[in-house]
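Note that this complex is displayed minus one protein chain, with the remaining chains in position.
The chains carry the letters A and B, assigned in the order they are written, with residues numbered from 1 in each.
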Amino acid sequence: MSSEKKPSWKIAQSIARKLGAIAALALLGGLLSATFVRLAPGFDADERELDPSLNAESVQALRQARAGEHNILSFYASYLRGAVHGDLGTSHALGQPVQTLLRERWPVTVRVAGIGLLLAWLLASTLAFTACLWRFPAYEILGITVSGAFLCIPAAVLALLSVILNAPGYLAIALIVFPKIYRYSRNLLAKAYALPHITAARARGLGEIRILACHVLPVAGPQMIALAGITVSIALGACIPVEALCGLPGIGQLAWQAALSRDLPLLVNLTVLVTLVTLLANSGADVMIYMLSPREA
Amino acid sequence: MNTNTTVRRSSLRFLSCALLCCALLSTYAFAQTGGELRFCLRSEPKTFDPLLVDDDSSLSIRYLTGGVLARVNRRTQELEPELAESWKISKDGKQITFKLRLGVTFSDGSPFSSEDVAFTMQRLMDPALHSSTGDAFRSGNGAVTTNIIAPDQVSISFAAPIAGLDRLFDQVAIMSAHSPKKEAAVLGPFMVAEYKAGSSVLLRRNPNYWKKDSQGRRLPYLDSIRLDIQPNRDVEMLRFKRGELDLINVLDSDYFDRLAASSPGLTHDAGPSLDSDFMWFNQVASAPIPEYKRVWFRSANFRRAISQAINRDDLSRVVFNGHAQPAIGPVSPANKFWFNSKLKAEPYRPDAALQGLQADGFRLQNGALFDKAGNPVEFSIVTNASSKARERMAVMVQEDLGKLGIKVNVVTLDFPSLIERISQKFNYEAAMLGFRNVDLDPNGQMNIWLSSAEDHAWNPQQKSPETAWETEIDRLMRAQASTADPKKRKESFDRVQEIVAEQTPLIYLVNQNALSAISSGVEGANPGILSPQTFWNAERLTLNATTRASR
Partner (left out) sequence: MNAARKLACVVVLVVCVVSLAANWLAPAGYAKQFREAPSAPPSHQHWLGTDEVGRDRFSRVLYGTRISLLLAPAAALVSTVLAALVGGLAGYLGGIWLRLARGFTDLFLSLPWLFLLITVRALLPLNVSPLTSVLITFFILGLLGWAASARVLSTSADTLRNSDFVLQARASGLHGPRLFLVHVLPNLKPVLYAQFWISIPVFILSEANLGILGLGVAEPLPSWGSLLRELEGLISFREEPWRLAPLLLLIVVMTSFQLLLSNEEVTA
């Protein structure tokens, strides 16, 4: 395969195709999540049914309240129709239009997850790179113990700890995500370092930094970038308990609420959003890998 | 020069006098304004419409913002006049006439009159509006008519007599008939100023609140109340300890002791509340459970034996650290008027339990219990996962029944799945739940004891009562609902409690104590057992100067 420059319209075409695929997958995700929620037991059940002061008609009315969502396909069709006009439905639990809720909350989550993720990568890469550069056994053990420790602490406990210590929420996210990054990146880097040409380069007297930059990173790089893509998804997942416990009014807290109350409109929108973000992050990583990888004849 | 100095001196004197006056006035104003009270709501308020309110959080907001005609004093349990100066119930119990207070206005300034009361009642009794407040008035069928006799007199007529009619008006927050602000115009001490979904609700003092204290000062003393939405109890406790919250309305017994150890004087145990925790067996004829199990569950002997085999003292002691008492029946002993004082809690008697089971043909073999047909006695108890106390009670019941050779499986489920099982699909064997915010008047439990009702937990919506004792309970409940004479009502309901004790369709376990925590910065608090425990007198609460200054 020769490294010809593709004509720009072909590039645009492939980008458009990719974006179309992403959109289609996101919508499929919405439909699947709606199906899951609908099929799970307790869809029709409302806490208020157990209230002895409600009479029979009221309880019936409660049960019928979700009748419009019984047929998943028709619900989803009407949701899509509304979405095209910018109406994403109304949340049952919070009584507000989903669009308003999302608009108010996404900056909080972006901030918390974004900073948390950056911190996690900083921490994990520092640990991993220095472990590879210095190669002290004690350091290795420290890395394993520290990352193992944070993996074993439940996310809820880390979130509570950050509330107790008045630490910002993104710190809890960083501590939840960094052990996973560390584990993967340490292994990838170690594997890259174990390759024969690294020993040869060392024997020839190349500096560690040069070896890292020119010989190790190109090998481990693509996989690290792919890892970066999925850590977005992991960070979003970690946002849910952290925001709920730290009282941060973001999308994670919304997801927690929605799951507890089987709020179908909210859950569908959240799934579509999360799928979009995951797909974009991972596709972005793929594109970056493609652009950075050497073209071989 | 001299004139200037004199002028300067006199102006200085004037200035200092003025400053002193300002200081005095501000201290006076300082004493007048009470600062911002902060506490948590455990869940998102579902609605701000006072007629549709049902969940705890919305009820708290309605209590603080809604003006009612008559209020049940949460401490004395007596009904006191509020917006209505007096009222009269007709002899047949079908009509109530209120004499309203004059000169009251809504929070937006629009005048309050009998038109607003009529409007509220009409809206409440609209059959399309499904609210627990409205349903409480709908014990009989037929229309409700309101008659505006004068701007300060209104009478409301019902098709059938309603027991405890006047006390029901404690739940009816009067809405404005004409105000353009609709439900935002309120008559209570506070009004909703801000609502951030998922985050907090801010209530501000209602400048037009009619009530004044004994010295003629306008109530409420507080400037505002901030309600943070925080479902997690650990975080709530933490924030209270840090001084970010002024009170915890309902405190778990776990936290009570820890807090009492570190800061005694902040915790309050008001004694047994009206709440109860209980378990029951599925007696539905069409339930998808094995027939032999249905036979067990339908036998009063079996249920009674299970009840005797549970050590309620241990439950109170271990799960609630002593902040609970063994429950006796549908009514807690704290409900002084309605409790049948002849009844006692079921004592722990495993031997009597075994004998009772053996009378039914069960036998103990190699440490396991078998029924007449040789089936091993094994069943599951479902309960909701969000209650740690109930999980622990279920584990203790599992151990207690294990001593009789009965194998119990504890299954914790999320609430919607649980509700589906116990009220729609009936695919469960035994369940453990609790009643919260129980009404003083047993009429509020009508839908539990009527065999045709939805909340007749063990066998709801029967077309006609399937047992003799359920027929009797139906008759007694209808009897107590159809007369206004409290003595006759008590006779009927006492008999209901006795039947429940004999037949144990619901095995009552414990009555928890009403626990709360109030910081030392709050003045005027007097926590009781009726909800809302700590802020029932919110209009008279103040924060002391230090707390106000620190905010």
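Just so it is clear, a residue touches a chain if its C-beta (ideal position, glycine included) is under 8 Å from a C-beta of that chain, and two chains touch if they have at least 3 such contacts.
No experiment lies behind these values; they were computed from the predicted model shown.
*Asks:* Touching the left-out chain: which of A:56, A:156, A:206 or A:287?
*Replies:* Of these options, the touching residue for the absent chain is A:156.
*Asks:* Using the definition of touch stated at the top, determine which of A:116, A:179, A:250 or A:265 touches the missing chain.
*Replies:* A:179
*Asks:* Which residue, A:56, A:217 or A:230, contacts the hidden chain when the whole complex is considered?
*Replies:* Once the missing chain is taken into account, the touching residue is A:230.
*Asks:* Which is it among B:318, B:343 or B:368 that touches the chain not included here?
*Replies:* B:318
*Asks:* Even though one chain is hidden, which residues of chain A still touch it in the full complex?
*Replies:* Missing-chain contacts on chain A: residues 21, 25, 28-29, 32-33, 36-37, 39-42, 137, 140-141, 144-145, 148-149, 151-157, 160-161, 164, 179-180, 183-184, 186-188, 190-191, 194, 222-223, 225-227, 229-230, 233-234, 259, 267, 270-271, 274-275, 278-279, 282, 285-286, 289, 293, 296.
*Asks:* Extract the touching residues of chain B with respect to the undisplayed chain.
*Replies:* So the residues of chain B touching the unseen chain are 234, 237-238, 241, 254-255, 258, 314, 317-319, 378-380, 382, 385-386, 391-392, 394-396, 398-399, 409-414, 417, 427-429.
Following the convention adopted for this analysis, only the chains that are shown with their structure count from here on.
*Asks:* So in the complex, which bits of chain A are touching chain B?
*Replies:* 40-59, 61-63, 93-96, 101, 104-105, 160, 163-164, 244-247, 249, 253-254, 257, 260, 262
*Asks:* Along chain B, where are the residues that touch chain A in the complex?
*Replies:* Touching chain A from chain B are residues 44, 46-47, 54-55, 127, 130-133, 135-136, 138, 196-199, 228, 230-232, 234-235, 238, 414-421, 423-425, 433, 435, 439, 444-448, 453-455, 461.
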